[in-house]
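Note that one protein chain is taken out, while the other chains of the complex remain in position.
Take a look at subunit A:
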Amino acid sequence: MNKFITLVLLFFLCNPQSIISQEKNTTSVLNREMIDISKQFPSDIFFKKAVLFFLEKNWDSTLVYSQKQILTSQTKPLLDYSKFLRVYSFTQKKVFKEAEKEYSLISKNFKLYNLAKTYLGVLALEQRQFKKAITYFEDVIDLPEREYELIKKSSIIHNLGLCYLHLKKIPQAEFYLIKSIKIKEQQKDTLALIGTYGNVASLYYEQYKDALAIPYFEKAYLLAKKTNDFDLKRKATKNMAVVEENRKNYKKALVYRKEMEQWKDSLNDQNKIWEVAKLEKEFAVKEKQKEVNILQVENKLKETQRNLFLYSAAGLFILLGIGTYFYREKVKANKTIALQKENLDALNSTKDKLFSIVSHDLRSSVNALKRSNVTLLDNLASKNIDAIGTLLHKNSAIVNGAYNLLNYALLQTKQSYFNITSMSLFFITEQVAYNYKPLLLEKTIHFENTVSKSSLINADQESLKIILRNLLDNAIKFSKQNGTIKVYSQNNSPEYCDLVIEDTGFGMNEATRLKLLETNFTLSKKEHEEVIGTGLGIQLCKSMIKKNNGKFSIKSELGKGTKMIVSLPKTQDNG
């Protein structure tokens, strides 16, 4: 009987093989399934990690994360998956009780429920809890065809047979094992077939049904011969040897024994080869490690070089940026300088022009004064009083011209005080006209100021006086003896007060009038050398009226007289 026990044990060792081969197939399908599921729920990080560790076959970590997933997550579909992962991991760790517990928690509708059951069955078988194994296996034996995608039916049948064999329930064992053989013969699963033949043979052999058993042993032996698995060969040969021994056919038994020894040696050789291969592998790994180290060093070197390059590039870039910035600043500064230069040039040219005008006109007036003084002295010597009076008036006109020049210069340089205030037009006119009283008297010109005393205008006092002085001066200059000059205000618009200086003098033609109103000032050649400032006075008036926000117009008829009209803004709040 001892012999038989050894035989039986021998065949149990074949069992896992068949299951593993079944598993390999399943694992890839299962792996894919798990990956798909974890992709469907990207937010469940614990499940993702559990699947990751499951793929890496790190069962402890799989257990930890699947447990975390069960405890923390609300995602229901993942609950069963997590539990399945736990069953799987416990099965792999051969902790039957825990696996069973987890399994009991899986809902029966779960897709992988039956697979879990199968795993439990296999584990129970391995743990020699045959009855339990049988209950698990019998549950999965009669499932609809589609369920066998992940479960190998033949293996289950085989395992059931094994269980019954161990429980000495020979008829059931025989039934399942023969069925298993039939399926495997159909599938041509040689390795599993050898194991199953062995099992069936030992089944019969144990019942002393040698006639039935021996063909199976022989079948197993013949099949084993074709394979490259030395261990299987050895076991099959050993079985044959035992069979022959029991038949007292020692000669044959010896042959089988020798063959078995041979296979054993081969197995040992193979083991040695494997060891050598392992050593070689280790050596290769070491070599690889060295290579890796070298590469790492190289990488470090490269990294350093790259960093150096990066830093220098960054440095250069910054330098370029700074350079560009300063270049731009410089360009800007240059532009500003150019602009300033232009302005300065313009100002300088104005100044030069001004100087030329001033020097020319000033020289003219000084010369005029000199000549006048000489004449004055002559007249004084001859006591010609009338002529002296005329000369003095002429002198005052010359001085007035010089003033205009000065004011014009001041206006150009914008250095003069200018402050617009409210004032009475009547009184300003009175004050300005006061200086001309003697001149008016001398020319017997009738003068009247009928400006409304209530008209208040906004203007700068000094510039308004200059304007009035010039206009009055002109009016007197171009008036005939016994003429009339009227100064009056016109209230034509709500914003402006018109001041009209009207004379009955020579008047002017349209061409002269338009020329006077032209804005660009050109030094005209003096027609009468002793009366300077022709043109300048009116230009000054126009500039100053403009500065006082006023308007200027001329109405004139040749031979009848001229109206100079100055419109100035009224003081609004005084109505």
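Heads up, the rule we're going with is that a residue touches a chain if its C-beta (ideal position, glycine included) is under 8 Å from a C-beta of that chain, and two chains touch if they have at least 3 such contacts; residues count from 1.
Keep in mind that, in the parts below, contacts and distances are computed from a predicted model.
Novice: UniProt names the one chain left off this complex as which of "Fenitrothion hydrolase", "LytTR family two component transcriptional regulator", "Indolepyruvate ferredoxin oxidoreductase subunit alpha" or "ABC-type transporter, integral membrane subunit"?
Specialist: From the choices "Fenitrothion hydrolase", "LytTR family two component transcriptional regulator", "Indolepyruvate ferredoxin oxidoreductase subunit alpha" or "ABC-type transporter, integral membrane subunit", the unshown chain carries the UniProt name "LytTR family two component transcriptional regulator".
Novice: Thinking of the whole complex, not just what is shown, which of A:Q431, A:T444 or A:N491 touches the missing chain?
Specialist: Final answer for the missing-chain contact: A:Q431.
Novice: Considering the complete complex, identify which of A:T227, A:S416 or A:N549 is in touch with the unshown chain.
Specialist: Of all options in A:T227, A:S416 or A:N549, contact with the hidden chain holds for A:S416.
Novice: For subunit A, which positions touch the chain that isn't shown here?
Specialist: The missing chain touches subunit A at positions 410, 415-419, 424, 426-427, 430-431, 434-435, 453-454, 456, 462, 465, 574.
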